[in-house]
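Have a look at this one.
A single protein chain has been removed from this complex, and every other one stays in its place.
Letters are used for the chains, namely A, B and C, taken in the order the chains are written, and counting of residues starts over at 1 for each.
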Amino acid sequence: MRRKSSPSAKPELFRNDNMSIYVGRIACQDLAGLVHQITGVLFRAAVNVTENHEFVDHVAGRFFMRTQFEGQADVQKLRTELLKLLPAGAQCDIRELKPRDLLVFASREPHCLGDLLLRHSTREMSANILAVVSPNEDCRHLVERFEIPFHLVPVNALQRPDHERKVLEIVGKYKADYLVLARYMRILTSDFISRFPERIINIHHSFLPAFIGRDPYQQAYGRGVKIIGATSHFVTEQLDEGPIITQDTIAVDHTVSAEQMAKRGQDVEKLVLARGLELVLEDRIMIDGNRTVIFS
Amino acid sequence: MRRKSSPSAKPELFRNDNMSIYVGRIACQDLAGLVHQITGVLFRAAVNVTENHEFVDHVAGRFFMRTQFEGQADVQKLRTELLKLLPAGAQCDIRELKPRDLLVFASREPHCLGDLLLRHSTREMSANILAVVSPNEDCRHLVERFEIPFHLVPVNALQRPDHERKVLEIVGKYKADYLVLARYMRILTSDFISRFPERIINIHHSFLPAFIGRDPYQQAYGRGVKIIGATSHFVTEQLDEGPIITQDTIAVDHTVSAEQMAKRGQDVEKLVLARGLELVLEDRIMIDGNRTVIFS
Amino acid sequence: MRRKSSPSAKPELFRNDNMSIYVGRIACQDLAGLVHQITGVLFRAAVNVTENHEFVDHVAGRFFMRTQFEGQADVQKLRTELLKLLPAGAQCDIRELKPRDLLVFASREPHCLGDLLLRHSTREMSANILAVVSPNEDCRHLVERFEIPFHLVPVNALQRPDHERKVLEIVGKYKADYLVLARYMRILTSDFISRFPERIINIHHSFLPAFIGRDPYQQAYGRGVKIIGATSHFVTEQLDEGPIITQDTIAVDHTVSAEQMAKRGQDVEKLVLARGLELVLEDRIMIDGNRTVIFS
Partner (left out) sequence: MRRKSSPSAKPELFRNDNMSIYVGRIACQDLAGLVHQITGVLFRAAVNVTENHEFVDHVAGRFFMRTQFEGQADVQKLRTELLKLLPAGAQCDIRELKPRDLLVFASREPHCLGDLLLRHSTREMSANILAVVSPNEDCRHLVERFEIPFHLVPVNALQRPDHERKVLEIVGKYKADYLVLARYMRILTSDFISRFPERIINIHHSFLPAFIGRDPYQQAYGRGVKIIGATSHFVTEQLDEGPIITQDTIAVDHTVSAEQMAKRGQDVEKLVLARGLELVLEDRIMIDGNRTVIFS
């Protein structure tokens, strides 16, 4: 943990010089001395550690660590050395931190999509949006304003697997790191989901696990709740039941109809998706069963 | 709407002079001119209206109004005059605003109970706590610190209806306006609940409708949520499904175990119950099916 | 207060049929019977009142009312009738609710501007953005994506009044209802401000009155605060001291540098400006000295 060079400010996410930034994420059975040994490997590699986070899940007896460092690292070698000292079955993932490539899926509602396009366009978000896929034309004009390719895959009378096959053709053309469902209103098959483990991020328009499934604002109105919310999560084969990344809620009262909830909820959805995605893009998340460990 | 006398501040909830404060709550089919006609009755009665709130549920076509006024009003006469001009089936409730009498039910956990006792003792809450009922001794000492009668009704091997019969004996001794379940961990029978319509207030330790039933914090931990919360609601015959009064949430992260959620949730529970109760005590709530209209 | 026609939902802000929506805002000395009399005028005019809000500032003895109604109203006639029954000095403003015209001012930072352009483009915001004015080119490309005119007014070596004269030339070309300062980093002269009373809305990047003036995030970092925030307000001749419309805050901790505060604050700024503007556009605000009465 050294930072002598620049007394200026916290290091930028992506450096402009010829140094690279790396993130290592380690998960294993908890044992004594892990931090000492792991930091020893990094110290001997002469990289400049700028951030360290550890967490022990005492219920499961598991150790999680995220370490961020700068330098010219031999990632393979580092990983090999770390695996030598970690207990059997350890996960150890080290990769350079750089803008990831995203494929965004949208349907009729433009607010989450527009927010991502805007953050992308102003470089607020450190990622490339390669293209947008949608079953209808509603968002084409918006996407094209930002000079991003827009792919229409109409549903027509297609069976779900047939529609997905057409979608997969487009996905295959791009090498996206993540698929982002920005209010994409189609349910995905298990087959589709299983191709992209921990790589599909969804925004659900309720504070899960309340109001799973269709029309959560209508459900919320019917139940007479005084808060509404949104949840960003990884997509697994159980609908709306994947590991939660971020959630937020806002207050509503009796004057707010289901339609108005949907309108007011848009800002929460946008922010919850954007924050969740930022954590993904900075490699700050580790999945622990159906829970997420987030180092931020 | 006149308030010439005192240029000081908003009128206190309960006046010290010989004037009384009244709250009228009206619910009926929505028609043109209702506000004009209702305020006309109040104007001719020469009472001093200090607060007016109206709401039209456009979905159901229903009109709701709360009016607060000061003076020496003949409540029966006012009510009769209002009912004359309101559409058939209208509800019209007018009563003097004064401290209500509460019977508080608790079990092992003291935090909500203690908070109410403290607010009662410092006159922060405009209500009288007549007594506390509990199936065990855990909270006796705390209650007795505040010189409030504590009634133990042990469960032992009693059937639920038999236990409730003993509880009802105690309830019968007091003329409570409301029964407050301050983390009372017993499920009440429909028979019990039906005796006190719109008069039982509960605090549930989750953001309903998520995590209905037992051990909501354990459920929340298991689901890996990033928010926890609490809900105050009227008790109806469906467990945890009565009309919601207030809700709030706080953020948690992966480091927070189920036990720690329970601890952190205590402050939310306290506040959500106290705020919900304050709205009840100021006659600010009208029940609209399974929803609450709250004028605050 | 009648709404028999449609059992559907709350009326949309702007109707599609040939009915108009109006908002009346009344402020005057508080007297008995005002609501009764005002609603009487509206009832006799056979307009369909859909929303009513009243407030009495008991400290100042002033009455405020906002009434929203539909129909084919003769606004001049209504206003005349209302003024007849209101006490001397009353303000009474009635106007049709329709999309207002905005002129947006920006500088280097695109986040608030981009958010407004996006809401405008997706019709989430009921207003027309006529054009954007800026002292530099940074945001031109973003503005042009949305096909909105962009006017550069470079500062160069101009004195402030000379620069403003050039800005006023552009303002003069448009008939904007409101000027919106979306992180416009130029201080305006009293002369400029006095031309647009209650018509200039600013977003300040702190929870005013903390951190008035330059570099509020740097100030916040220096003071070691645990919350940062933003404030939307009307611009008056005292810098950052005009009537506050909306404010919000978010939590920060010791790991957040001044630069990162500025980044995290962007989302709060966007939302606080958007919400404040929405209240302005729906005629929900009345100014009461240096305070705002907001009926929402």
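The rule we apply is simple: a contact is a pair of C-beta atoms (placed from the backbone, for glycine too) under 8 Å apart; a residue touches a chain by one contact, two chains touch by 3 or more.
Just so it is clear, the structure is predicted and the values come from calculations on it, not from any experiment.
The chain not shown here is touched by just one of A:21, A:34 or A:86, and that residue is A:34. Listed for chain A, the residues touching the missing chain in the whole complex are 1-4, 6-11, 30-36, 39-40, 42-43, 48-52, 54, 56, 58-61, 63. Within chain B, the residues in touch with the undisplayed chain are 9-10, 110-111, 114-115, 118, 121-122, 124, 142, 145-146, 257-260, 263, 266-267, 271, 274. Seen from chain C, the chain kept out of the figure touches residues 55, 57-59, 207-211, 222-227, 229, 243-249, 253-255, 257, 288-294.
As a convention for this text, only the chains that are shown with their structure count from here on.
Taking shared numbers over all numbers used, the chain A to chain B interface scores over half, which places it in the same class. Rounded to the nearest 5, the angle that brings the Cα atoms of chain A onto chain C is 180°. Look at where the CA atoms of chain A average out and do the same for chain B: the two points lie 41 Å apart.
Counting partner chains per residue, chain B has residues 58-59 touching two or more of them.
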